[in-house]
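Complex shown without one protein chain; remaining protein chains in place.
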Amino acid sequence: MKIVDVQNLCVETVEGSKVVSEVSFSIEPGARLGLIGESGSGKSMTALAIMGLLPAELKVSGSLLLGNGKDQPVQILGAPEKMLNRIRGTVASIVFQEPLTALDPLMKIGRQLSEPLRRWQGLTGDALNDAVLSALAEVRINKPERIAASYPYEISGGERQRAAIAMALACEPALLIADEPTTALDVTVQAEVLTLLDAVVSNRGMSLLFISHDLAVVSRITDHVLVMKDGSVVESGSLRDILQDPQHPYTRDLVTSAKELDKALDIALATEKNIGIG
Amino acid sequence: MSTTKKERSAPLIIGCILVGFITSMALISLFWTPYSVGDMTGDRLGPLSSDHWLGTDKLGRDLLSRVMIGARIAITVGFASVFIGAILGVIFGLIAGFAQRWVDESFSAMFDILIAFPTLLLAMLIVAARGASLTSAIIAIGFGMSAIVARLTRLLVKRVLAKDFITASRASGTSWMRIILVHVLPNIWPTLIVTFALQFGFAGLTEASLSYLGLGAPPPNASWGSLLQEAQATVLISPVAAIAPGLLLVCLVIGMNMVADGLRDVADPTLRRSR
Partner (left out) sequence: MTSPILETRNLNFSYNSGVPILHDVNISITKGQNVGLVGESGSGKSTVLRLLLGIYRPTQGHILFAGEELALRNREQARRFRSQVQVVFQDPYSSLDPRQRIDQLIAEPLRSLGIARDANVGGSRANIRDWMENEVVEALKSVGLPADSARRYPDEFSGGQRQRIAIARAIVCKPQVLLADEPVSALDVSTRVRVIELIAELGATKDLTIVMVSHDLAVVAALCKQSIVLEKGFVVEQGLTASVLGAPSHAYTQRLIESLPRLPVN
């Protein structure tokens, strides 16, 4: 049974311009999909649609089934807010580029994290406290006690993103959507968060929809990708195949650009070594 | 595009009609009113008639003439106090916007104190010093407004100064004076204009409250506020005497609000050029 099954998803603005047009894809339990696109490609809109979080004034059509792999999948499009609320967090969760938007700035991390845990697992008192700390430990936060007692603005960007991931995982969703989760982070922190995401998703056997503009970043997480441009899917398949033989002119442009930068690095990284050997 | 543009300018048009109506009343009153304001030309509390379109007040004075003079006072107060408020506010706001640390903080504190200080109390102090007159009211309203304008200007200036194009401009050797004229003012102007329009309406409202309390233009001048005050006792016998100035006051405030809304859309550079 599929976790996500999107068929002919279309999102239109009031003025009639198509933000997402005829997008179809599905994710099996435990599978990963990379969604690649540049700004305005409709990739974030697709993510929001899965969460039932699209602004109400947008016109949406198509079919969007979401399931946890056990129960009958439910139709997200047109679903009542009450049902969506039950699904969010427990069936699918999302992590955004900027963790500050996902965290309440006026609430300590520990309290924010305890809320879904209490609602979902019915924990209270010391048990709840322990659950919060172990959730923070799972996302490899060094001093869970300190972070739990801090407000979002008191901790670093990397710690915030880890806390946001812990929140997203709290209700054990079957699907995690990560929308450019490392774009706002420093390179070294990005590498750590990517490793963390990879490990957590494997350990839990979750499905993952990973959204990014960066081919190299996506390749760290999954090989199965979808390339979007101007709201449509222009290419899909294995990232390796796409890198080797891009079909669509846009993908070709994207791949050439990424390779060019990568090559510049290769040259710089290799020169001195060669000199050293020679 | 054309329909949305029309929709956007609808409030501006309605607002302009409302304010235009009041302004033309004020302008006409400069040359002509049906009767002289102070003359008792009819029965006391006379009904609406062909001689007195809006009837007469309790002293037998023509109400339409008095309402027209009231429009003149409201518009005068609006312009004059916005003028004072704009000049003082923009100058001090610019200074505070460019200032750093304690200078900036003291200016901000000053603006906040002035804003917290009720305009009514300020007006009473000024009236106590200079006597009740239209000028006193204008000074009080303009002064109170300047603090609001200054605080807004300061904020807008700080926001513009944080932009990279200001740094780029400095790196091109552009003088601060020129940066203010070419970059800062044009960028904060649209928001300020909207505020001026809003404050214009509120100035009319404040003047009415001052006159209602007897702190505005002395009789026989007829501000809408004093008309309302006079009509208060006889409102059941002659409701028009209260409704006419009240309705016009509402028209002025709502009209200026709509003008402000409309200006906000027009001032948006992305809408301005997309035709």
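The first chain written gets the first letter, and so on, giving A and B; residue counts start at 1 in each chain.
We take it that a residue touches a chain if its C-beta (ideal position, glycine included) is under 8 Å from a C-beta of that chain, and two chains touch if they have at least 3 such contacts.
Predicted, not measured: the structure shown is a model, and the values here were computed from it.
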item: Sole contact to the chain not displayed, among B:S133, B:N187 or B:S209; value: B:N187
item: Option touching the unshown chain, where A:L53, A:M83 or A:A264 are the choices; value: A:A264
item: Omitted-chain contact residue, chosen from A:S17, A:Q72, A:N203 or A:Q244; value: A:Q244
item: Where the unshown chain meets chain B, residue by residue; value: 101, 163-165, 167-175, 178, 182-183, 186-187, 269-270, 273
item: In chain A, positions touching the absent partner; value: 38-39, 157, 186-192, 194, 213-217, 219-220, 223, 239-240, 243-244, 253-254, 256-262, 264-265, 267-273, 275-276
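Keep this in mind: only the chains that are shown with their structure count from here on.
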item: For chain A paired with chain B, centre-to-centre distance based on mean C-alpha positions, whole Å; value: 52
